[in-house]
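One chain of protein is taken out of this complex; the other chains stay put.
So, chain A:
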Amino acid sequence: MKGGSVGQPTFLAEGFPPGVKDFDFQSWIPSLRDSDWGLAFTKITFMVWLAVAIIIVFFLVTYRSPKLVPDRKQWLAESIYGFIREGVAKDVIGHEGLRFAPYLTTLFCFIAVTNIFAIIPLFQISPNSHIAFPAILGIISYVMFIYLGIKKHGAAKYFRTNLFMPGIPWPLYFLITPIEFISTFLTRPVTLAVRLFANMFAGHLMLLVFTLGGVAMLGSANVLVMGLSVFSFLMAIVMTFFEVMVIFLQAYVFAMLTASYIQGAIADEH
């Protein structure tokens, strides 16, 4: 067995050590299991649909009959929206940013809810630990800020001011323009997507290591190792609390970086 160095593991520890294979899920429709469409109906896609449903239902229900003095549900919804509207849209983009506040709030809520599934029992994995979902979110942000920049400044002027920044002696353009091109137009969507993906992937993997490792240690023949397995489970609990911080941090950072890129695209050049 794979975990043979801690003695003879029982059947419970057959998943140790965890790896990339622990992120693959089977299709829920058995007849589609071997086909390409099978992956459209797995636990992961069910979680994405559930997150969308939760967000839509939550905001609809809490705003069904808004009152001037809000009750608790309305206050919660308004707090979430106000947090992104003031802290991200208005602070980072400025007054023009208020028309992006709904999209940024939706982005933040979607990433937060899909990430929260990583620590909820029975789900215990975030759909963002599959590169597809952060990739699409990154592409949407990428297309959005380029479209906004082109719409505001015109395509030629937008690319000219971004790639050939004014106020620099012309020989330096040979050095700066490739760097600016790569950093603004090539790596931005990649880093946005991979940051979210890697945080969720690493978090899930660490929880797997501590949990499955604790179970593997419980199955060992050595009594000392069996006793020390409690520390492994303790670390799993500590890492779960750490995951809570990472979840909201990643959602906030994704929304804030999108806002920052939008601000860079629609900024007025002097």
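Just so we're on the same page, a residue touches a chain if its C-beta (ideal position, glycine included) is under 8 Å from a C-beta of that chain, and two chains touch if they have at least 3 such contacts; residues count from 1.
Basically, contacts and distances are computed from a predicted model.
Considering only "NAD(P) transhydrogenase subunit beta", "NADH-quinone oxidoreductase subunit J", "ATP synthase subunit c" or "Glutathione transport system permease protein GsiD", the record for the omitted chain gives "ATP synthase subunit c", by its UniProt protein name. Only one of A:Tyr158, A:Phe197, A:Phe210 or A:Tyr261 touches the chain withheld from this view, namely A:Phe197.
The chain that is not drawn here is touched, among residues A:Ser126, A:Thr211, A:Ser232 or A:Gln250, by A:Gln250. Residues of chain A in contact with the chain left out of this view: 19-20, 87, 91, 191, 194-195, 197-199, 201-202, 249-250, 252-253, 256-257.
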